[in-house]
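Please read through the structure below; I'll follow up with questions.
Apart from one protein chain that is not included, each protein chain of the complex appears where it belongs.
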Amino acid sequence: MSEQAGTLLELTGITKRFPGVLALDDVDFELRHGEVHVLFGENGAGKSTLINVISGTFAQDKGRFVFRGEEVRHLTPHKARVMGISPVFQEFSLVPDMTVDENLFLGRERARFTLLNKRAMRATARQIIAELGFDLDPTRKVGTLSRAHQQMVEIAKALLTDVKLLILDEPTASLTEAETTKLFALIDKLRAQGVGIIYVSHRMGEIKQVADRITVLRDGRKIATVAADSVSDTELVELMAGRKIDVLFPRIDHRPGERLLDVRDLTLVSGAVREVSFHARAGEITGIAGLVGCGKSELVRAVFGLEPIAGGSVSLFDKEVSSFDPLAMLRAGVCYFPSDRVAEGLALARPIRENVSMAALDLPGFARGQVLRRTEERRAVQEIADRLKLRPAQIEPAVGRLSGGNRQKVVLGRGLSRDIRVFLFDEPTVGIDVGAKLEVYELMKVLLDLGAAIVLVSSELPEVLNLSNRVYVMHRSRMVAELTGADINEPAVLACFFREEPAAAAA
Amino acid sequence: MNDTTLRPAESSAGRSAAAFFVRYGLVIALVVMELGFAIVEPLVLSPGNLLNVLQQTTYIAVFAAAQMVVILTRGFDLSLGTCVSSVSVASALVMTSMVAADPGNLPSALAMGILTGLGLGVAVGLFNGFCISVLNVNAFVTTLGSFNICFGIATTISDGRPVFDVPKEFSELMYSGTILGVPAPVIIAVAVLAALHLLLNGTVFGRSLYIIGGNPRAATLAGLPSRRYLVLAYVLCSVLAAVGALMLTARTGSGEPNLGGNVTLQSIAAAVIGGVSLRGGVGSTYAAVLGAVFVTALSNCMGLARIDGYIQQIILGCVIIAAIFVDRLRTGAR
Partner (left out) sequence: MSATTLDSSRAARGRHGWLANALRKIGFLPALLIVLVGLLVAFEPRFMGTFNLFNVLRNSSALMIVASGQMLVLVVGGFDLSVGAVIALTSVVTAKAMAVTLEAAPDDVSTAILFGVLAGMACGFVTGLVNGACVAFLRISPFMVTLGTSSIATGVALLLTNGIPVYGMPDAFVKEFGRAIWFGLPMPVYVSVAVLALVWFMQRQTTVGRYIHAIGGNMQAAMVSGVNTNFYLILAYTLCGMLASLTSILLTARLGSGQATMSGNLMLESIAAGVIAGVSLRGGVGRVEMVALSALFLSILTNAMNLLKINSKIQTIFMGVIVVAAVALDEFAKRRSRDARGR
């Protein structure tokens, strides 16, 4: 037996590559029995890839996976669960049309010859829910529950079996303060029973509260593993953000001019954004920072007409916008660049040329009425491709053949295909490599010089902080701060998140 | 995702071979099939028969092109066949009754018959498009519904019997007539398909269909009027089907309530075999025509080899499943 004393899981040299992205680069990770081990890092640092490898969703390309002293190969989600690895993901593995107890027991029903023992299952479900102190009705359909309650079901589901390793991915993101307290009590109990817990979180406060050790990831690499009581918050944040030697943000000269976009008291039907006001001026980058799910993405989507608006107003060039739909916004000079390019940005089977020109087909430069001007189109798109340094500089291959960085350039090319003054960037550098990131930043610089207003929504703090002239901070659907000048720094932004929490608890 | 970024050097020879087969596989299969059947039945390759195949192809090509238009948008039209039947019966009825009422005014009878057929096509297309695009009903269910509605219309207005005495001038116009020796159906089909090709490649509408099929969300974000164009796509599909139905009616010389029996299946088979992807966004008039040639040649060969018509239906079913499987392989890499 090569098992070290107390080691539950040992990963060595884990590497995972996705097309165009090196998601995990030679990562080592160790989890002991009865330990809460926090994974800390920015979005895209590799945390979720790592927990997906551990729970069997992705297979690593390279590296050793040793669980309870034995090397594991060809892990599947099912095998992982049988071995006692229970993940609680942010995207829930629940069936909305089934009840809470049906979901809890999905895949391991109490049954004899397929005949269900419903009474026993319901009793056990009640018992577990009571033990956890959750406020859940086992007979309710999961689809009717709030996100917080679905989260509870997910946690209860993970704990139903003989769990040895529990993975919690941002578990408190949708819980109330009281529920969070209960969750932490539960974590303590499990820890005492010798369960190893991997805990992913952005929230400094709770990390300090629950963690035994913290592993910091950045750009798919392990930066450090430290004991929780030996580091300060600032040290952690520095480790996370790093002084990135590999990404040098370009120097951007902001020359704020007139207000192009003015949003007042915007509230969405979905409630993801509540009474938010902000503005963007020509010649500067306006950053919007916030945690995942804080509503920052929905905010700019709403401006582009993609989310139904319940109240508030949006003005462009001092004129109030009356009808919100993408075509009207494009015509008014606003373009939105989605974060999920495969789902929303690109028609992968179509050539680059068509993907670039598709937002400009109403312009005389591309079509006379219904008739396309294909020669002009080709020339214009080729010019855009050259400007964006698309490589190879061909415009006829299907977009599906391009790497992440080039795909992003194709999406951005749409903004150059017509007269756009306001650019709404939603996580513009997610999933693309460093070189392409730099080119995206350079493009922003060029756009600014041309007098555009740029709104940059990003979960990557260094990006927002280094590029923006002014930074708005969103937290829990609301705008909580506007930072300018020397106030634009990490502690200030992070402080906004922590400051809000006691307030929310009091409410 | 693509694997080129993953393993750039690996198996480039294998890939280009695969690409070659994807591109020319159908043509190769067609040639092999013709030669194979020619061994059994030399008549297959006789000029007369090949000309016959070409004439036959015109109809299926029009139907396959119609089906392609909606498959491009990730849609589907099961009602195509019964739409053909109802157009055939309706136009025949209008022509015969107008001629019976006023034998002198033949041109207007023909014109009204053709307009009725096309108008019915527009109506069916509007119904399909409206349900799918505006009411958000699944394309399969909608067209399954309109399949039955059209079937009901075709059999009700004709009482389930063929409508005879279609003016022979109509048959001359759309079937037996020639211009410079070229048969009318060929001229009509070529004209219609060429127009369709221009429409798909040269207009904003055509381009939008490809983008809507390629990624509907992206089309919305790009400000394209997806809903309107989707309705138009179904209208276009049914109108093309109506054109094909008029051509077939001219050939049979009667309005047939069962004219479209196998047309749905054949049109889907031809389009998919030609390389129109069921996942949307990929396909061309050329692909539809090529698929139509293949399907026609297949049934022609089987007919000459005296293979039972029912076996032909079985083979068609197998070919469809095989074609979809190939389509999956083709797009599965993405």
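Think of it as A and B in the order they're written, each chain with its own count starting at 1.
The rule we apply is simple: a contact is a pair of C-beta atoms (placed from the backbone, for glycine too) under 8 Å apart; a residue touches a chain by one contact, two chains touch by 3 or more.
All values derive from a computational prediction rather than experimental measurement.
Participant: Check the options B:L54, B:V122 or B:I324 and report the residue that touches the missing chain.
Facilitator: The missing chain is touched by B:I324.
Participant: Can you work out which residue in B:S91, B:T116, B:T142 or B:T220 touches the chain that's missing from view?
Facilitator: The one listed residue touching the chain not shown is B:T142.
Participant: If the missing chain were put back, which residues of chain A would it touch?
Facilitator: Against the left-out chain, chain A lists 57, 77-78, 81-82, 92-98, 102, 106-109, 111, 114-116, 118, 140-141, 143-144, 269-271, 308, 310.
Participant: In the complete complex, which positions of chain B touch the hidden chain?
Facilitator: 76, 78, 131, 135-138, 140-142, 144-149, 151-153, 155-156, 160, 265, 268, 278, 308, 310-318, 320-321, 324-325, 328
In the analysis below, only the chains that are shown with their structure count from here on.
Participant: Taking each chain's centre as the mean position of its Cα atoms, how many Å separate chain A from chain B?
Facilitator: From the centre of chain A to the centre of chain B is 45 Å.
Participant: Provide the residue numbers of chain A that touch chain B in the complex, in ascending order.
Facilitator: Residue positions touching the partner: 17-20, 304, 306, 325-331, 336, 338, 343-350, 354-355, 358-359, 361-362, 367, 369-372, 374, 400-403, 414.
Participant: Going by the contact rule at the top, pick out the chain B residues touching chain A in the complex.
Facilitator: The contact residues of chain B facing chain A are 1-6, 201-208, 210-211, 213-215, 217-225, 277, 279-282, 331, 334.
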